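Got a structure for you, written out below as structure tokens; questions coming shortly.
A protein chain is absent from this complex, but the other protein chains hold their places.
The chains carry the letters A and B, assigned in the order they are written, with residues numbered from 1 in each.
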Amino acid sequence: MGLTLQELAEVAQAQLRGDPGRMVDRVATLQDADEGAVSFLANRRYKSYLKTTRASAVILAPADVSDCPVDCLVTDNPYLAHARVMNRLYPSAEPAPGIHATAVVDPLAQVAVTAAIAANCYVGPGAVIEEGVILGPGCVVLENAYVGAGSHLVAAVTLCSDTRLGRRCLIHPGAVIGSDGFGLANDEGAWVKIPQIGRAVLGDDVEVGSCSSIDRGAIADTEIADGVKIDSQVHVAHNVQVGRHTAIAGCAAIAGSSRVGAYCTIAGGAGITGHVELTDHVHVSGVSSVTRSISKPGVYTGTVPAMEHAVWLKNFARLRQLDDMVRRVKALEQELASLRPDDHGR
Amino acid sequence: MGLTLQELAEVAQAQLRGDPGRMVDRVATLQDADEGAVSFLANRRYKSYLKTTRASAVILAPADVSDCPVDCLVTDNPYLAHARVMNRLYPSAEPAPGIHATAVVDPLAQVAVTAAIAANCYVGPGAVIEEGVILGPGCVVLENAYVGAGSHLVAAVTLCSDTRLGRRCLIHPGAVIGSDGFGLANDEGAWVKIPQIGRAVLGDDVEVGSCSSIDRGAIADTEIADGVKIDSQVHVAHNVQVGRHTAIAGCAAIAGSSRVGAYCTIAGGAGITGHVELTDHVHVSGVSSVTRSISKPGVYTGTVPAMEHAVWLKNFARLRQLDDMVRRVKALEQELASLRPDDHGR
Partner (left out) sequence: MGLTLQELAEVAQAQLRGDPGRMVDRVATLQDADEGAVSFLANRRYKSYLKTTRASAVILAPADVSDCPVDCLVTDNPYLAHARVMNRLYPSAEPAPGIHATAVVDPLAQVAVTAAIAANCYVGPGAVIEEGVILGPGCVVLENAYVGAGSHLVAAVTLCSDTRLGRRCLIHPGAVIGSDGFGLANDEGAWVKIPQIGRAVLGDDVEVGSCSSIDRGAIADTEIADGVKIDSQVHVAHNVQVGRHTAIAGCAAIAGSSRVGAYCTIAGGAGITGHVELTDHVHVSGVSSVTRSISKPGVYTGTVPAMEHAVWLKNFARLRQLDDMVRRVKALEQELASLRPDDHGR
């Protein structure tokens, strides 16, 4: 199922420089590509591989055309064009509809005829599985959960009761959606669990990575808007709201009742504390902790870069002395001011 | 199954101000509540919603009574009263006892007649499932594990061999309890795995969140005491001991052989290094790293707050200069002292 470069240019929405009839049937990195492969250059780090690539064509930006030894597809956003080409050359597999003999579907569940339910799945009473949904092996969909049309649970995904997924969601193995949030009241030292009755509600086109947890709301719902992309090992706590097209990278966490706006990016390992609000277009850097609300779009960072251990040892003990040092510097400034010739009337 | 406010006041252990015969049948937030709903005010942030609430009654503290436009249930701990009301109005579902046809229970396992084992579960040889236990769909209980009376594994939980759960534990999907700790000896560069023969032993009323890992002990046991509450995405490493009624929030981690006391709180994303001891009533703030033992109760913090990226860029490069700066400030102080008029006798 190869494509001509002409066809590929249309898919990529890029301008072709080269032989419109040349065939490609796969994507490869600049280093690994050979005849029949299309490659791309979207990250400066890999520019050095361009000159020697043996790809049949390369997707790249106008500035790189002159360095390209082979045919090219030129566009201002080579990574997006690459994404389009990937989706065309590597369409996702479509298993045959139907319910595997070992899947357990409760009589009170509704499963659309075009849905595919694989081996060892469980679908509980009141659950609804819409048209074209794919449940891979070992998925658990508890009572009253709803899976919108075209959504795909790859394998071993758990949707807890009342969870609601929009259309075309993609949920990776080990992800748990709609589990209880951490709601506890303290009774003279001992914790009393608070039943969590809100839902986890995901919009359309949401992706959730492997082993990520999105907790259900305490009373109102946890809400993940359309187009939100969540990586692996992420925790979204109860009552959180995440706005449209926000991306949350691996190991990031959003604590309870916080709201993240639309078009934000939360980088890997970053954390948002509870009960704060981030406006749209906020970008939190890797391993940074947001400890208060952010009302101004922009990039926010608190990363402490690792350094040679000896350097760290010497300097980080000083963190406890910052306040003292600021006060000492101020005192020095005052004393020095008092020593200035004109201050002494000389 | 509504309750009168009179009944509700007894459940909540609160004082009623209003119509004892008014009925409520659900809980809602101050914003969303309407007739028939009881709400609560436990966090200052939401006080502004009180004046316009349409709830039938609100649970609140004495100081807020005068601002409440509707009936109220007054108590010094509104959040605890809310928890009690939630538990009354939203009792957990009780599936019918019995073993689902697709569950695999080893002939050498013991399952109490009042236990409920759902679809696609596995219970291994020597495992014991006590009275009233609920195993939701897809749970795996390996050989010789013990599940105490009334415990509930929601779905897709894995208990490894020899794991021991007390009574009324609640374990959420994706949690893995009793898996091997990270025990490795180094043999000229290569790692030799050390079999992990201790158990993970959980007390009564322990809750473990989705996708959390509690590792078994290397030789002695990992021990989680009664009433400990653990959120999602938490890692408790081998040989750790956690004291009674300690709460550990999402993405926190406790490294090997550390001991956390009773009545502690470990906030989200916090980390406790290995081989340290925290006394009772220690509270570790979010994303803070405890790097040594703590023998004094209190709050401990090491959070680095995210800031505008430009501010961070300018300042964080200076972390490597802290030691140098302290020494320069000291030198300045000495030189300045030597310049003081009285020091020179002038």
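Following the convention adopted for this analysis, a residue touches a chain if its C-beta (ideal position, glycine included) is under 8 Å from a C-beta of that chain, and two chains touch if they have at least 3 such contacts.
Source: prediction; values computed, not measured.
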Which of B:Ile134, B:Val154, B:Val206 or B:Ala255 contacts the chain that the document leaves out: B:Ala255
Where the missing chain touches chain B, by residue: 102, 104, 120, 122, 124, 138, 140, 142, 156, 158, 160, 174-176, 179-180, 182-187, 189-195, 197, 211-213, 215, 219-220, 233, 235, 237, 251, 253, 255, 270-271, 273-275, 284-285, 288-292, 298-305, 307, 311, 314-319, 321-322, 325, 328-329, 332, 335-336, 339
For chain A, the residues touching the chain missing from this view: 27-29, 32, 43, 45, 77, 79-80, 82-84, 86-87, 90, 92, 100, 102, 118-120, 136-138, 154-156, 170, 172-174, 207, 209-211, 227, 229, 231-233, 245, 247, 249-251, 263, 268-269, 286-287, 303-309, 312-313, 316, 319-323, 325-326, 329, 332-333, 336, 339
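In the analysis below, only the chains that are shown with their structure count from here on.
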Chain A and chain B: spacing of chain centres that average the CA atoms, whole Å: 25
